[in-house]
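A single protein chain has been removed from this complex, and every other one stays in its place.
Note that the chains are named A, B and C in the order they appear, and that numbering of residues resets to 1 at the start of each chain.
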C-alpha cells in the first residue's frame, strides 16, 4: 500500500445550512435520555442568541474539526452565533489553519497497523488520517509568521490574529475559522497554544533566535479573556469536549473576583462530551459542579453526553434556521485590544 | 408535590416519517468519528432492506421505548423493515404493551429525591417517570391473559402472540409494536421474558394455579428462533443496546450448527450502544469479536457507540425515506409455527 | 500460527485468600473517587456478612469468570459469604461448568484478526481465548444431563442442581462454583438460561425428543427466587456487571408485593460495573433509581464504576480476612425446594 491508498477519501465538512434539523429537534424535545438533552441544549443555545446582552463563548477541545465539524464552527462565526473562541492549539492550528493552507483530513479506519502508517508518514486520529509532511509545512508557516513579528510577549489571541491576517493574503481555503474570526473581530484564545503544531513552529523560531524572539504569555490570555468577561453583563458557554478551554473560560468569573471586579456567573451553559464525571477531570465535570465554584448558573444549562460529531450539527442547524442571529449585533470583542 | 406534578409531560414518541434525515445522513457519510459510523450503519441497514433474501432481526434491550423511540420500532414493523424481533421483556411488556393499554411514560429528571418518588408510587428510569399503579394494571393484564390459556409450555413468542391478539380487542392505542407485529406475522421473542412486568403477572398466575398453569420455556424460544435462522439464507442484525437479545440472536448460527444444520453467519450487522468493550460483556462486544465465534460476518457491519435515542431516529428515517421497503416481500415468519 | 500458539497461557484464577487486601482497603477508605467507593463497597459487603438475618444474593453478568475471577465466586460460596446466586447462563455454564469439565480459558489479545481465530475454532471474549471444540463438549454434556432427567418443567435452579450432582461424579476440577453451590445448598438461578452453552445442549435435547423432553420454565425461577426473598427478613445484593441477573434479583421485592406478600426492600446493595447510567439500561441504573421502584434501600448501598476484575478481588479479600463469615450460619436455601 502506498500513501495515496490511505489518503484518498477526504473528510467533507458538514454544512449545517444545507439541511434543516428543526423538525428533528422539535421531535426530540418531547423525548427523554440523550435525545431530550440535545433538544434542550439547542433551545438553550438559541436563548443565548436571543439574549441581547449575552456574550457567547465557544470552547473547542478534541478533534471534531478534523472529523467533519470544521465548517460548523466557521459558520457559527460567519453567522454571528459566537463572540469569543477558546480552543486547543490542535483545533485551531493543526486542523483549521492547516486546511486553510489547502491541506485535507482523510477518512480512514481505526483498526490498522500503525507502524505501516508511520512508515508512510501518515498520522492517525482515531479513524482519520493526516499527511505528516503537510503538517510540517503548517509548523513552518507558524515559524514564518513568528519570524515576521516584533519580538516580545504575545497572547495567543494576538498571534492567532496574525495568523488570520496571514490567511487573508495566503489562504488556499478562505472559509476558515481563523480567517473568519479575524475578519469579524471574534478573538480566539488557545490557553495551551504550544501544545500543538504551533508549538513546533514557535520552538524552532525561538531556537534560531535565542535572544530576540516572541514568546506566548498565557497569563496575558487569561487577563484578556477575563477582561471580556468583565465587560459582558451576561455570558454563555457552548462547550465541545471539555479540557483546558472549558476550565479556562469558566475560570474567568473567579478571576474577575480575584482582581477585585465582581462579575456574574455564566448564565447559560451547553456542553457536548463523552467524558466521564467520575474521575474528577474537568472535561466530564457537570455544570452543577461548576455551580459550587460560582462559575456557571444552573437555570439554563445542559450536558449532552454524546460524541460531538453526531449531536453538534443537529443543534447548530436548528439555531441557524431559527434565524435569530440575523438581528443580533456583533460583539467585536477583538476591538477592545486595539 | 403531588403525583400529578411529576407526571405532567408525557413522552411523545418520535415519528421518523415526519422528517427526512436523508440530507443529514448524506452529509455524515463523509465525516469521521461517530457521524461517519451513523451514516455507514444507515447504509448497511438499507442494504439489508435491498437484499431480497435477507431476514432482518431487530434486537432491543434498554429503555429506548420508554424514552421516545417506541413508534420507531412500530414503524419498522408497519413499513416492512423488520422480520423478527428479539427483545427484553421490559421493552415489550412494561413499555410497549403498557402504552397499548392506554398508559404513558413521562419526562422527568434524574437529579431527584427517589424516596419522594417512592412515596408517590412513581418509578424512575434515568430521567423518565412511570406511574407504578398503572404498571400493576399491566402486570394483572398479563395474568388475565395467562389465565385464559390452555395450561402447558409456551415459548415467549407464543405468549406475546396472545398479547397481540388481546390488543386487537382491547387496545387503547392500536399502533403498538405488539399488535402490529401480531398483525404482520412478525414473531417477537423475549428470551428472559419473566424478567419484566410479564414475570409478575405470570408468577401470580402460577401461584394461584399450582397444578394447572402455563409455563414459559425459553428453550422453545431458542429452537424457534434457530428454525427461522436455518430457513433464512441471509440474515442481518439491527441491535439496540445489546444484552440477552443480542447474544440470543447471534447464537442461532451456532445453535443450528450444534443440531447439525449448518447455516450462514449473519451477513449484516448494526449495533447502537453505549456499552463498553473492555469488560467482556456481551453488550459491548464488537462484531469483530462475534466473527471469531463464527456468528457475524465482518464485511457489512458497523458499531455505533451512541445512546440510541440520538442516533436511531436518524438511521431509520433515512431508510424509511429511501422507500426500498415498499418493494420488499413480507417474510411472515410467524406463519411457520401455525 | 496454529491453535496451540494462541492457546498457551491459561488464565489463572486469582485466589483472594493468598493475599490480604485489608491495608489497601483501609487506606482507600479515606480517599475519594473510585478508591473511596471500593472501600465503602467492601464495608457494606462486610455489614451483610455481620447481619445475622441477611440473605446475600450474588448477581453475576459479564465474563469475569473467564478473565480470572472464577475462584473468587467459588471462594465466596465455600467460605459462606453468599446464599443465593443469580447469573447469566454464560457465567455458569460456558465458564464455570466448562472449567469444571477440565477445560481452560486463555490469555490472548484483543487486537487480532478474528478470521484467523475462526479458522482455528478459537472464540474470543475481548482479550481472552476459548477452544470452540471444548465448548461443544460442554454443550453436549448439558444435553446428556437433560437426556437423563424425567421429562417436565424445570427451573434453571433445578437443572443447575443436576449439573452440580453430575460434577460430583465427573468433575475434572472439583472447586467449581456449580459443584460448591450444590454441596452447600446455595441455589443458582439463570433467568435467561437458554442464552448460553446450556441453550445449545437443551435445544439439541428437545430436537431429538420432540414429545418427551424437559423444558426450562423461567417463571418458576422467578417464583422460587421470590419465595426465598419472602422468607428472608433482610437481604443484600452483591452485583457484578448488571443485566438480567440484577433486574431479576431486584424485582423479587415487587414480585412479593404483587402476589400479596409484602416484604422489605433489599437492605444492602453493592454493584461493580462499567455500564453507563444514561441509556436507561438496567446495568447502569443506580441504587437510587431502584429506590424509586421500592426495590433497594439507599442507606447502605454503593455503586463502584470499575471493570470488576480490578476491584472485586480487593473487596472480597478484605471481607474474607475479616473472618466474620466464620461465625455466620449457612442459609441453605436450596433445602426449601426439596
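The working rule: a contact is a pair of C-beta atoms (placed from the backbone, for glycine too) under 8 Å apart; a residue touches a chain by one contact, two chains touch by 3 or more.
A quick note: this is a predicted structure, and the numbers were derived from the prediction, not measured.
Listed residues A:32, A:158, A:285 or A:334: the one in touch with the omitted chain is A:285. Residue A:226 is the one among A:21, A:34, A:141 or A:226 that touches the chain missing from this view.
Note on the undisplayed chain: of the listed residues B:8, B:115, B:172 or B:278, the one touching it is B:278. From the options C:31, C:116, C:299 or C:336, the residue with contact to the unseen chain in the full assembly is C:31. Note that of A:50, A:206 or A:324, the residue touching the chain absent from this view is A:206. Seen across the whole complex, the unshown chain contacts subunit B at 32-34, 111, 278-280, 305. Subunit A residues in contact with the hidden partner, per the touch definition given at the top, are 61-64, 66-67, 88, 90, 110, 114-115, 117-118, 122-126, 128, 132, 136, 139, 153, 191-195, 199-207, 215-223, 226, 241, 243-244, 247-248, 251, 254-255, 258-259, 273-283, 285, 288-289, 291-294, 298, 307-308. By the touch criterion stated above, the residues of subunit C touching the omitted chain are 9-15, 18-19, 21, 23-24, 27-28, 30-36, 38, 63-64, 66-69, 105, 107-108, 111, 125-128, 288, 305-307, 309-311, 313-314.
Quick note on the criterion: only the chains that are shown with their structure count from here on.
Distance from per-chain Cα centroids to the pooled protein Cα centroid is smallest for B.
Subunit A and subunit B touch with mostly matching residues; of the residue numbers seen at this interface, over half occur in both copies. Taking the mean of the C-alpha atoms as each chain's centre, subunit B and subunit C sit 26 Å apart. Here the CA centre of subunit A is 47 Å from the CA centre of subunit C. Centroid to centroid, with C-alpha atoms defining each point, subunit A and subunit B lie 39 Å apart. Touching of two or more other chains is recorded for residues 63-64, 66-67, 125-126, 128, 288, 307 of subunit B.
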